[in-house]
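This is the structure, below, for whatever I ask next.
The other protein chains are all here in position, but one chain of the complex has been omitted.
As written, the chain order gives the labels A, B and C, with residue 1 at the start of each chain.
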Amino acid sequence: MGPNLLANYGEAVSAILFCIGFTNLLLQTNLIKKIIGLNIMDSAIYLFLAEKGYIAGRAAPIVVDGVTSVEAYINPIPSGLVLTGIVVSVSVTALMLSLTIRLYLRYHTLDLDEISMQLKREGK
Amino acid sequence: MSRKKSIEEYQKTSAFRFFRWLSGEEDPYIGNVEMCPQEEYQPDQEAALRREKEHDAILDKVYDTTHNKSLYLFHRLYQATSVLFCLFLIALLLVTVSYLPANGTVIRPVNNEVAERYIEKGLEETGAVNIVAGMILDYRAFDTLGESHVLFTATITVLILLRLNKTEKDEAEVNDRRFEPKNDAILQLVATFLVPIIIIFGIYIILNGHLGPGGGFSGGAVIGAGLVLYLNAFGFKKTERFFTEKTYKWVCFFSLSFYCLAKSYSFYTGANQLHSVIPKGTPGAILSSGLILPLNIAVGLVVACTIYAFYAMFRKGGF
Amino acid sequence: MTAFQIILMGLLIICAVSVSFSQNLLNSILIYMSFSLVMSMLWICLESPDLAITEAAVGAGITSVLFFVTLKKIHAIDASEPEAKEETENE
Partner (left out) sequence: MDFICNFPFFSILISLFSGTICSVLPAKAAKAVNRLVIAAVGLMSAVLLLYLLSTGESFIYWMGHFPAPWGNEIRAGVLEAGMALFFCVIMYLSMAGGAHKLPGEVVESKHSLYYILVNLLLSSLLALVYTNDMFTAYVFVEINTISACGLIMIRQVGRTIEAAVRYMIMSLLGSGLLLFGLCIMYDLTGHLLMSNIKESVALIMANGEYQIPLIVAVALMCIGLCIKSALFPFHSWLPDAYGYSTVSSAAILSSLVSKGYIFLLIKIIYRVIGFDIFNSTRIIDVLFVFGLMGMIFGSLSAIKENDIRRMIAFSSVAQIGYIYMGFGMGTQAGMVASIFHILSHAATKSLLFIAAIGLTDVSGGSRKFIDLTGAAYRNKWAGVAFTAGSLSMVGIPLFSGFISKLLFAQAAVQVEGKMLASLIVLGISTVLNAVYFMKTVIRIYTSEQDAPYRSITFRDRKGYTVVLVCSVLLNVILGVSSQPVVDMIGQGLAMFA
């Protein structure tokens, strides 16, 4: 174990959340829960990034009264990356949900194992 | 009796009516508001039974340990390895985190010359008061261009999956509204007040993107949410007057083309060391920071339309 | 402020775990919605108002609405006759 586990509690939480999401995505049989797991996983990564940008005692990166010294603001880069990432995860969620509707229309179940059994039974 | 009013008089006061309504004796809206009775959701018994039977049969096959031992073993093995893998991942990530540079402090690799320049020169070089907006739409604009195309690609795939043709669409619409009231008076009243406020708030977020928190994407999402509320309150008939597939197509096309062309111009001039003719304006004014405001508007339009399109597509496979 | 952040992070973990173990799909979606709200509060604490606005509008708003519609669609499919909707495979 390294020295900074307690100082990095935010990152530790995001690591745990990431793994919870990952486990959900792997293990849940229900497709909708898989998608929620995916969203949790993405949020965890964004939390990790946002923690990286945070510096205690500094303000949000919006210039106030023309002060442009480095000491006044937190790091803006992670915020920008997370903004991009959120859009990506919304798009992916919408796509997955529409796939879910289609799949349910066809097989009347949300369980992927069950669907593969149905496919095997149909033979083709 | 110490009461000043008689019982008949008391019964006319609003306090009496309120308490009666509170105790559930009378609905104060009866006679005042037209309501559609809600139909109970009744699943088709026969179909449900049949499905259940099939389901059971399949489940038997899947989880039948006596006849299908290998499959059962495979499932167990899969689950066990997944759990182990996830525990391993947690441990690995926690160890990693414990070796990372300490959080919240100033001396970290992250706080290097890159962030420094964004903060110190950002206002001067991009003209945006919101440094994040300046960063994503000017310094690192290629990412953002890609991001808006991710959204576009996702819309195309949703269109492929859920778009229906005309007759199917009508049928889907009938099915869609079968289990809910057509004109819910409360919802409509609330929507009349809320929708303009939400949409104005969204427009504010978009236009203010370079001056404060917000920007094209969040503002567009707020407007989209307002449109979805409007659609839910008043139905597709009303929204189709101003928003059809054609509107969506052209709005998306023009916004994305504008985005692409504007950014191409700025990339081209940047790479070839040409002088860009776009003025930066006075920082802090609404018309400032070069391309950021128009780009925010374009992104906002795309996002608002896309969110509405997603919702309409999910509801009835078209709009 | 640190204590508040830690409480919020604890809430996040509780939400994430209870999503995984909740039996009812609707409940999971609602818990996910609250997860997003907590997340947006956390981002206010981390001085990223841009993210907070976006997460509140998107995570708690749009994504949840899409989840709800999906759930509703699935119940609607259940209610209608399966034969009427049976697709034909063109193989």
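Throughout what follows, contacts are C-beta pairs under 8 Å (C-beta built on N, C-alpha and C of every residue); 3 or more make two chains touch, one makes a residue touch a chain.
Worth saying up front: this structure is predicted, and the values here are computed from it rather than measured.
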item: Absent-chain contact - pick from B:73, B:87 or B:156; value: B:156
item: Residue ranges of chain B at the interface with the undisplayed chain; value: 92-93, 95-96, 99-101, 108-115, 117-118, 125, 138-143, 145-147, 149-150, 152-154, 156-157, 159-161, 163, 165, 249-250, 252-253, 256-257, 260-261, 264, 266-273, 276
item: Chain A, residues in touch with the chain not shown (by the definition above); value: 2, 18, 21-22, 25-26, 31, 34, 38, 41-42, 45, 48-49, 52, 77, 81, 84-85, 88, 91-92, 95-96, 99-100, 102-103, 106-107, 112, 115-116, 119
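One rule holds in what follows: only the chains that are shown with their structure count from here on.
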item: Chain contact graph, described as a line, ring, star, complete graph or other shape; value: complete
item: Rounded Å distance, chain A centre to chain B centre (Cα mean); value: 15
item: Residues within chain B bordering two or more other chains; value: 51, 130, 132, 212-213, 215, 217, 310, 314
item: Shared-contact residues (touching 2 or more other chains) in chain A; value: 9-10, 16, 23, 51, 53-54, 60-62, 78-79, 83, 86, 90, 94, 97, 101, 108
item: In the complex, chain B residues that touch chain A; value: 51, 55, 58-59, 61-62, 75, 79, 82-83, 85-86, 89-90, 93-106, 110-111, 114-116, 118-124, 129-132, 135-136, 140, 143-144, 147-148, 150-151, 153-155, 157-158, 161-162, 212-213, 215, 217, 283, 310, 313-314
item: Residues of chain B touching chain C in the complex; value: 41-44, 47-48, 50-51, 130, 132-133, 175-176, 178-179, 205, 212-215, 217-218, 221-222, 224-225, 228, 307, 310-311, 314-315
item: Partner chain A, residues of chain C touching it in the complex; value: 5-6, 9, 12-13, 16-17, 19-20, 25, 28-29, 32, 35-36, 39, 42-43, 46-51, 54-55, 58-59, 62-63, 66-67, 69-71, 73-74, 77-78, 82, 85, 87, 91
